[in-house]
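The complex appears here without one of its protein chains, the remainder shown in place.
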Amino acid sequence: MLRIGLLGCGRIGQVHARSLQALEGAQIVAVADAVPAAAQGLAATTGADIRAVDEILVAADVDAVIIGTPTDSHFDQIIGAAKHGKAIFCEKPVDMSVDNIHACMDAVNTAGVPFMTGFNRRFDPNFAALRSRIRAGDIGAVELVTITSRDPSPPPISYIERSGGLFRDMMIHDFDMARFLMGEEFIRLHAVGSALVDSEIGVAGDVDTAAVILTTASGRICQISNSRRASYGYDQRIEVHGADGMLRAENQLESTVEIATKAGFRRDPAQHFFLERYGAAYLAEMRAFVAAATGGASADPGIVDGLRAQIMADAATLSRERGQPVELAV
Amino acid sequence: MLRIGLLGCGRIGQVHARSLQALEGAQIVAVADAVPAAAQGLAATTGADIRAVDEILVAADVDAVIIGTPTDSHFDQIIGAAKHGKAIFCEKPVDMSVDNIHACMDAVNTAGVPFMTGFNRRFDPNFAALRSRIRAGDIGAVELVTITSRDPSPPPISYIERSGGLFRDMMIHDFDMARFLMGEEFIRLHAVGSALVDSEIGVAGDVDTAAVILTTASGRICQISNSRRASYGYDQRIEVHGADGMLRAENQLESTVEIATKAGFRRDPAQHFFLERYGAAYLAEMRAFVAAATGGASADPGIVDGLRAQIMADAATLSRERGQPVELAV
Amino acid sequence: MLRIGLLGCGRIGQVHARSLQALEGAQIVAVADAVPAAAQGLAATTGADIRAVDEILVAADVDAVIIGTPTDSHFDQIIGAAKHGKAIFCEKPVDMSVDNIHACMDAVNTAGVPFMTGFNRRFDPNFAALRSRIRAGDIGAVELVTITSRDPSPPPISYIERSGGLFRDMMIHDFDMARFLMGEEFIRLHAVGSALVDSEIGVAGDVDTAAVILTTASGRICQISNSRRASYGYDQRIEVHGADGMLRAENQLESTVEIATKAGFRRDPAQHFFLERYGAAYLAEMRAFVAAATGGASADPGIVDGLRAQIMADAATLSRERGQPVELAV
Partner (left out) sequence: MLRIGLLGCGRIGQVHARSLQALEGAQIVAVADAVPAAAQGLAATTGADIRAVDEILVAADVDAVIIGTPTDSHFDQIIGAAKHGKAIFCEKPVDMSVDNIHACMDAVNTAGVPFMTGFNRRFDPNFAALRSRIRAGDIGAVELVTITSRDPSPPPISYIERSGGLFRDMMIHDFDMARFLMGEEFIRLHAVGSALVDSEIGVAGDVDTAAVILTTASGRICQISNSRRASYGYDQRIEVHGADGMLRAENQLESTVEIATKAGFRRDPAQHFFLERYGAAYLAEMRAFVAAATGGASADPGIVDGLRAQIMADAATLSRERGQPVELAV
């Protein structure tokens, strides 16, 4: 039984707690949150103790920590947990500073603890199937990957201001997915972006509509586009073009119902809510973490994946500002 | 060059004339219609002579006739054309009387002339592909055929009154299609029907919504349903369930465009107009007739197909009236 | 907290137990099964006591029973549970004898206990949406309902022999669905059926491929077709044609992934396993039962729905044997 300390009892912490309750082999023994009510809520539903973060990091009855606190807390928690030999699951981004991620990586490697970065989309059954079929050779060599990711509606400006910008906050998922599917590191990217959805986002120094082209050393290409708004739901699609064919994963709609009238044939919107759209992914992600932390499997995506995605997000931010492509050190 | 006399210059005559103009190897040399303006119109666009029907039937410079006149004229024209050695294309239904069709069949067989019945849907590229793939064994033995056929809107009551009823006027196409796909004769049917679209159709003694179950000697089953109205276009679908899989042909929509909004994902309605929906079929049908009439191919569907479909339509009409299944002599 | 006694710890009992564990407001306090290991298994995962059926039926600490035992045990358990004031959930079929169902209905009504029949498909989110949209008038008056239901593969002959036949064992779900969607009772049906999938099924006196036409007093029509085998998964589709449009629910596929190669565009098979296909339905069904049993909602579908479906299944069996339509008393 893996004994887990949950750091951060907000929305994502609650998602992971629910997943863990549905799984065998793990138990949340302690929870911590800066907001007492949040900690109390999760303590009530899980039966865990409420403790301070620092207590959890050193606790003898805690084997692993799940870090769902604000990003600027991650660094200390990772260093502390590694030092005390805990297996670590950390939400993305690991840290806003690439240097800090390097330091975390050193600490994790020195301690030899399992570390998983929270790129939940790798665990989506559709995207996981996409990758399995690519690896199985179903479409031959991958040549061109197209990732479309659009949120139903933009977050509040207050969130935007603290987010690090669209490339670090939103497209970082797509950078990881591009690496996951391509199987070869990208060496160069060019990013463009605009505030078309809400001019206030532009005033805040960010963009809400963006496109990026990435290339690998062997000349393979990935296109990513993001928008902070999609009237028809949470638009999450991927297409992979290869030498022998094309694989694509379409949106998950709210139902299989279609209505035909004089206006034509209409199906439901895409599932709007990320917890619904990625519900199966969040569960599979926790299952994978429990397996890794209990020694059965390697932790994947690891801290290096968190690092690479952050490097790409930084590069895209810079490329957009300068209007020039940026090289990605491998 | 096949020299053709066109009997009947109404809507369907014009369709066939256009098809023949687009084909090589055939020429319309004479046209006839009880309405002078109709004959004049087609004479102008085709360069053909206007002649009386009786003249065309005996003309030395006419190799083949296309019969698109009202149904009650078919019998005399078939008998006359067969007697004078003309190849014959006749629109469905060959005749409202099964006895008359038998007489036509005798005349045609005695004369040894090619005869094709105008079941245009067999020439639809989708339905033709369906049959080819069934025959190629793609789904193994056929077990259950489901045919859905719905008109965009009902014809005028005046038409309904003269039509012979839904089973003879509309479902006759589906009876032929059922035979075409099943590859085994049906021995029994049970029909139900109601006037749900327009109560005036019920007052006229007909139905506008109907369903039929047909069975073969070996126990294979076909379901057919018809409606005289479909708000979303001309609904023409077929599904064939076999031992190893299922084949289906979906509707042809007005375009490939889809719009996604908060209401969901909407594609265009099905093509509404039968000439658009079956445009490719009408052309292929004339190509097949020209090939048959010039000796290259057997005429298919032949007069026996017109006969079998009429027998089934009569049986369905009777079954609906009696509320009992009716046996189909093979 | 609704205290539940679970009668029958086989596959369906386990499904309901899992659903109840995921819900709030209910607790399984006792389980019973003729096979000790089955009862022990569920007792272990739920923490419930193992008791004899008769003890559960009279227990003061049991508010409701869920009956998932073999069909021939249902009658005594329903009578017993009603007598002792328990809310009752009973799997379909309620009983193979319509007379027995009438007796159960009397007992339930006399006792005034909530009773729900286990027609899980009503709780499928897609089919439930279909009905909501019909009731909301999205397609106007319903005219023609088409239900397609095909199992991935036939059950063992030993199961077939005890099943009561395809119409009572398999199509009974579709009869209930037809009533659920049509909103008007059927007065007549005509059934055909054959053993095409496996001749042994025919030897056992049953059919594996069947089609039924049902009609209502106002002339509305329903077509149902069943097959015991579908190579491409568990085929569960419904189409409802109305005055103003058409609603349909398509299959749930294994993923949203599509592959395009020179062979064309291929999506995944339909979900094969009924627990996967109807997983959401089973959960919603238990939620509805807990709500009904705790007084919040009426029990729907009720025992009268179990009765009507059984009457229709008997009639279809008879119709198929006689080759004649059968009237359904309303």
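Per-chain numbering from 1; labels A, B and C assigned in written order.
To be clear about the criterion, a contact is a pair of C-beta atoms (placed from the backbone, for glycine too) under 8 Å apart; a residue touches a chain by one contact, two chains touch by 3 or more.
Note that this is a predicted model, so its numbers are computed, not measured.
Student: List the neighbours, among the chains on screen, of the chain that has been left out.
Tutor: A, B, C
Student: Using the touch definition from the top, which of A:117, A:227 or A:317 touches the missing chain?
Tutor: Here the residue in touch with the unshown chain is A:227.
Student: Would you mind spotting which of A:29, A:43, A:195 or A:328 touches the chain that isn't drawn?
Tutor: A:195
Student: Among B:76, B:250 or B:321, which residue is in touch with the absent chain?
Tutor: In the full complex, the listed residue that touches the missing chain is B:250.
Student: Please pick, from B:27, B:73, B:100 or B:126, the residue that touches the omitted chain in the full complex.
Tutor: Selected residue, touching the omitted chain: B:126.
Student: So that we can see where the missing chain sits, which residues of chain A does it touch?
Tutor: 141, 143-144, 146, 148, 150, 188, 190, 192, 194-197, 209-211, 213, 215, 218-221, 223, 225, 227, 229-232, 235, 241, 243-246, 323-325
Student: Could you please point out the chain B residues that touch the chain left off the display?
Tutor: On the chain B side, contact with the omitted chain comes from 125-126, 129-130, 133, 138-139, 244-252, 255-262.
Student: So that we can see where the missing chain sits, which residues of chain C does it touch?
Tutor: 230-232, 253-254, 260-270
Methods note: only the chains that are shown with their structure count from here on.
Student: Measure off the straight-line distance from the CA centroid of chain B to the CA centroid of chain C, and report it in whole Å.
Tutor: That pair's centroid distance is 42 Å.
Student: Could you tell me which residues belong to chain C and also touch two or more other chains?
Tutor: Within chain C, the residues that touch at least two other chains are 244-246.
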